[in-house]
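The next block holds one structure in the form of structure tokens; read it before the comments.
Only a part of the assembly is drawn; its chains keep their places, and the rest are absent.
Chain lettering (A and B) follows the sequence in which the chains are written, and residue indices restart at 1 in each chain.
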């Protein structure tokens, strides 16, 4: 039946082809410059076209008042995973900008390690849409703790390095 | 004209009356337990029924690759400002939970100091809706850098202190 077919229709995934063969070195160098990811001990544990995974270990100084991972930390690794998933597909000489994101916290963030996996849903010339799943891992258990959906912008012909008027200056 | 009137109609602000006379001590003690707010040097600089302001100073270790404040840090102070704005109106013996939030980053986060001001838009028995504005301050300039809108849940009869199975051990 057409209705059944329509209800099951799965859009064919558009292959995500990087416009910059050197995307991996560029993304990893950019991530290494994120002072905040260093502060929280985040690692980029996987990177491929349209995909990025970032992990952190549980630490008391990353928690909120009850001892769960602070929602802001969950949002931060989700934001970086989204940003670099999108940046893999951006051209050389560009820099990514988070326009906005929305995050649902699905369960208390309790575990030994937290992993945010970003996946590009749409990659346009100017805007990209990325969804992220964050999981809490402990032993062999993997539990989803957050889901986000956000928009990034590609700023072309702009350095991804420190801006002259940077806050750190 | 009715149309003109309707177009300008401003809903009368419902007065936000705390259900717990001791809300301030409870909120400040809870904030003091947020290890992550301590890590980034966040201060609760204002608290009143339905309102909370949290500030941080610019530091390289809070930045992203270009030297702007990391979007995750902006989201984190917005999340805490929203949480405590809502928590001021929750009863004694409860704990707040962020269900979700959405944040728009309006401008590069450059400045000496960043302030997130949370304001309760709706305070229900179970759910609260809070909007937050984050500004970057430098000298006398105050520039909006982010706006968020989120949902919090009140968990009654639950300790706001460390959970037995907390990530912090």
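Annotations for the structure displayed:
The criterion applied here is as follows: a residue touches a chain if its C-beta (ideal position, glycine included) is under 8 Å from a C-beta of that chain, and two chains touch if they have at least 3 such contacts.
All values derive from a computational prediction rather than experimental measurement.
Whole-complex copy count, one sequence throughout, 2 copies displayed: 4.
Throughout what follows, only the chains that are shown with their structure count from here on.
Computed centre separation for the pair chain A/chain B is 23 angstrom, with centres defined by C-alpha atoms.
Only residues 30-31, 33-39, 58-73, 75-80, 83, 95, 97-105, 108-111, 159-163, 165-169 of chain B touch chain A when the two sit together in their complex.
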